[in-house]
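Left out: one protein chain. Kept in place: all the others.
Here is subunit A:
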Amino acid sequence: MSKTIDIMSLYPKDMNIYGDSGNVLTIRRRLELYGYEPVIHQYNQGDGWPEHVDMILGGGGQDTGQKKIIDDFYMRADLLRRLAADGVPMLMICGLYQLFGEYFETVDGTRLEGIGIIGAYTVGQDVRMIGNLVEHSSQFGDVIGYENHSGQTFLRDGVQPLGTVDAEGRGNNGKDHTEGARVNNVIGTYMHGSLLPKNPAISDFLITTAATRRYGSFDTASQTKDQAAELARLDRVADNARKIAAARPR
């Protein structure tokens, strides 16, 4: 008797720029291999909100994409804030990470309000921070991915970053060696890549948190031997991919 987990892919039509859909695919496949039954809800502006939401995954978008979703996003802001406060695990990449913060101010001074789930604000700059990136997280070990953003994000006092980066000119703002943010079970980050396939520790944090919230615990009682073997195989492949990615030039 497998247990259902409801995953929401937030604005996949307009906020999915650098392979962020790989995150959804990874969560879905891993849940299957753990013996759960994932259901993916693609939520775009104007759609109805599903009855159950155990996890929310959101990606990056272009300026035009942000404009298209913003009214709907503000309309769903209270709901998203409540779910975040309730401990629903969420992963917000790039554009939606910025909009989960307090505001985004562009180079020409235009200000776009965020929904304030993450105590952070973003200002535009002319230089993009682009390249392979490794960050260090006490909870997840090394997080490996690729950043590509022009906004500089600054965390408010007391807000935890997802991890730290070794050099300047990369991460949240290129200055303070932080990358991403962590509030409750909400993770915000600039890491594309896609993030989750090469970082199974974060995938499993999102999965176990979602399962525990819904069913009281995470268990693999329904997992078959083949599924366990396949999951172990995927993680060995991920490990090889991580080693190479970490050694590549920026």
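Here, a contact is a pair of C-beta atoms (placed from the backbone, for glycine too) under 8 Å apart; a residue touches a chain by one contact, two chains touch by 3 or more; residues count from 1.
The criterion applied here is as follows: contacts and distances are computed from a predicted model.
> Choose one: "Rod shape-determining protein MreD", "Multiple sugar transport system permease protein", "Lipid II isoglutaminyl synthase (glutamine-hydrolyzing) subunit MurT" or "histidine kinase". The correct choice is the protein name in UniProt for the chain not shown.
In UniProt, the chain that is not shown appears as "Lipid II isoglutaminyl synthase (glutamine-hydrolyzing) subunit MurT".
> Among A:125, A:148 or A:184, which residue is in touch with the absent chain?
A:148
> For the full complex, which residue in A:111, A:128, A:156 or A:175 touches the chain that was left out?
The missing chain is touched by A:128.
> Of the residues in subunit A, which ones touch the absent chain?
Contact residues on subunit A toward the absent chain are 9, 12-14, 16-22, 24-26, 28-29, 37-44, 46-50, 62-64, 128, 130-132, 146, 148, 150, 192-194, 197-198, 233-234, 237-238, 240-241, 243-245, 248-250.
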